[in-house]
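Here the complex is missing one protein chain, while the rest keep their positions.
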Amino acid sequence: MKHAKPLPGYLVQRYHGWKATAYQENQSWYRRLADEGQRPRAMVISCCDSRVHVTAIFGADQGEFFIHRNIANLVPSYEPDGNQHGTSAAVEYAVTALKVAHIVVLGHSNCGGVQGCLDMCSGHAPELDEKSSFVGRWMDILRPGYEKIKDIPDAQGQLRALEKQAVLTSLDNLMTFPFVSAAVEKGQLSIHGLWNDIGEGGLEQYIPATEKFEAI
Amino acid sequence: MKHAKPLPGYLVQRYHGWKATAYQENQSWYRRLADEGQRPRAMVISCCDSRVHVTAIFGADQGEFFIHRNIANLVPSYEPDGNQHGTSAAVEYAVTALKVAHIVVLGHSNCGGVQGCLDMCSGHAPELDEKSSFVGRWMDILRPGYEKIKDIPDAQGQLRALEKQAVLTSLDNLMTFPFVSAAVEKGQLSIHGLWNDIGEGGLEQYIPATEKFEAI
Amino acid sequence: MKHAKPLPGYLVQRYHGWKATAYQENQSWYRRLADEGQRPRAMVISCCDSRVHVTAIFGADQGEFFIHRNIANLVPSYEPDGNQHGTSAAVEYAVTALKVAHIVVLGHSNCGGVQGCLDMCSGHAPELDEKSSFVGRWMDILRPGYEKIKDIPDAQGQLRALEKQAVLTSLDNLMTFPFVSAAVEKGQLSIHGLWNDIGEGGLEQYIPATEKFEAI
Partner (left out) sequence: MKHAKPLPGYLVQRYHGWKATAYQENQSWYRRLADEGQRPRAMVISCCDSRVHVTAIFGADQGEFFIHRNIANLVPSYEPDGNQHGTSAAVEYAVTALKVAHIVVLGHSNCGGVQGCLDMCSGHAPELDEKSSFVGRWMDILRPGYEKIKDIPDAQGQLRALEKQAVLTSLDNLMTFPFVSAAVEKGQLSIHGLWNDIGEGGLEQYIPATEKFEAI
């Protein structure tokens, strides 16, 4: 690996600042976490989007959440075909090794990945339809969701509805994993669907009784 | 989706606390991020581990880092085979759509995924060798790294060395993506390899000249 | 005191969140509580265990319960010997100064302190028998209870039985305080024995007529 470059100086400075303050104040906790291992209460599956900070929203510190982040917070369905499934590996580790009590799928507004899915499915992004498009193939997971929202008249409404379909698709797919559904049925694991409005700081959760996302 | 449960009350309370403080103080920024879209300077690829908080270490706020987190911060090699590759999709989106200036791969100490790889490759975890093990198949990405460290005599030394091989493997694999190597060669993108010592708060970066990870 | 450190940042943030929400919504009540003093209806004696939240179980808010928490929710017998008795001081203050109407002793499942007593009394924890063991000496209060349950054949059954003996021992010892028995006899104070099953969310209370703990 000859291409690696030194870290930009502003990040080096910030790191030294953190080391001298937050690390110093919490070193007893960091050492205990290192010695005894992590024991997070929940797994969070959220988007890579730089505007989504689940730890900030929930006041969570080191050790609380096991966090997987991918494009559009998607979970594929259970496919034990021997291929590399990074998301499935994360779910498997969280449920079988860490035995988390909750899995929270956190979607959000203005999601670029979901917008790409909308463009692709409505025929406006042929480049995403190509076999070589990793984003396109990844967003294929959400294609069934598109069918449910394509008749919404306005573009903004379609996007929000599809962002919420991404959360529901992931929750549905989570239940196709035998170790997830078994843990849910035994009362050892509960699953939760959230959607965050970035601009307004809003948070909605899916309520099965009404089949809607409702403000928390 | 009939299995979703309401969010635990303590998280609801903490969210309302965040909304009334951090959100209120920053709403102009959140609204601008929502209206204009994200424009992160860097992509960070780190582990799902609950003990690794890249935003804390680098004092980063909403909008700065596009963050992908998976087991053991691994990037597979470029394989445009039409299958679902979540990590490759995240890298593609960061480089081609967001045009980030940096990709930082952040490894860490006490990594459960890397430990699993070590156990599997040394014959001590046959269950990870099975086709149906998502964690095992995912950690296959790191098998070539195991060959380079297997002669280290002590277990702790092997683990640390393999954690760093995970970073280097990811950097090497990143360069197999045509859009990554092209951007690196044009000076539009730089890549960085880091390793975080959780208990001691340490941070090391890979220096090509010495072929070593050195303290920052 | 030169060793005190600043509070970890995540707790500072959560506090500011509470101040901006729950405090704002209830400040008239908090101010009245500050001006007029507390007037709790009940004293609760429960364990320090982080899994036992009496305020959650009973939906109690600021001002309702005067709460003493110690290892294994134990009350020693009345010994006015001039030494420092923290639990006795709490009981005295609750009954003579605050004139609470109830004292609730709340035991619980999986109690580490009671397990320690079991180990000590059965000869499996010699370190707890030493004079210098504060936990051991504290658990001596429960030694008479051990005699009553030692013939139960299974370990789990012994533990549960001894956890309930801890509640009964505390109730018995409470009645050795002259100001407690006097208030009980005058009908000014009633005492209650509860046992909480943490995993199942169960709650049992002691019924003198059957001499058993029965589900509420």
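Think of it as A, B and C in the order they're written, each chain with its own count starting at 1.
By definition in this document, contacts are C-beta pairs under 8 Å (C-beta built on N, C-alpha and C of every residue); 3 or more make two chains touch, one makes a residue touch a chain.
Owing to the predicted nature of the structure, the values given are computational and were not obtained by experimental measurement.
Considering the intact complex, the chain excluded from display touches A, B, C.
The omitted chain makes contact with chain A at the following residues, 25-29, 31-32, 36, 39, 41, 59, 63, 99, 101-102, 183, 187-190. Interface residues of chain C with the unshown chain, by the touch rule above, are 1-8, 11-12, 14-19, 22-23, 27, 30-31, 33-35, 37-38, 40, 43, 48-53, 55-71, 74, 76, 80-94, 97, 102, 104, 109-110, 112-113, 131-135, 137-141, 168, 171-172, 175, 184, 190-194, 197-201, 203, 205-208, 216. If you put the missing chain back, the residues of chain B touching it would be 5-10, 13-14, 17.
The rule we apply is simple: only the chains that are shown with their structure count from here on.
For the touching copies chain A and chain B, the fraction of interface residue numbers used by both exceeds half; the interface is of the same-residue type. The innermost chain, defined by the distance from its C-alpha mean to the mean of all protein C-alpha atoms, is A. In this assembly, C is the chain whose CA centroid lies farthest from the centroid of chain B. Between the CA-based centres of chain A and chain C the separation comes to 41 Å, rounded to the whole angstrom. One finds 45 Å separating the Cα centroids of chain B and chain C. Chain A and chain B have Cα centroids separated by 14 Å. Residue positions of chain C touching 2 or more other chains: 13-14, 17.
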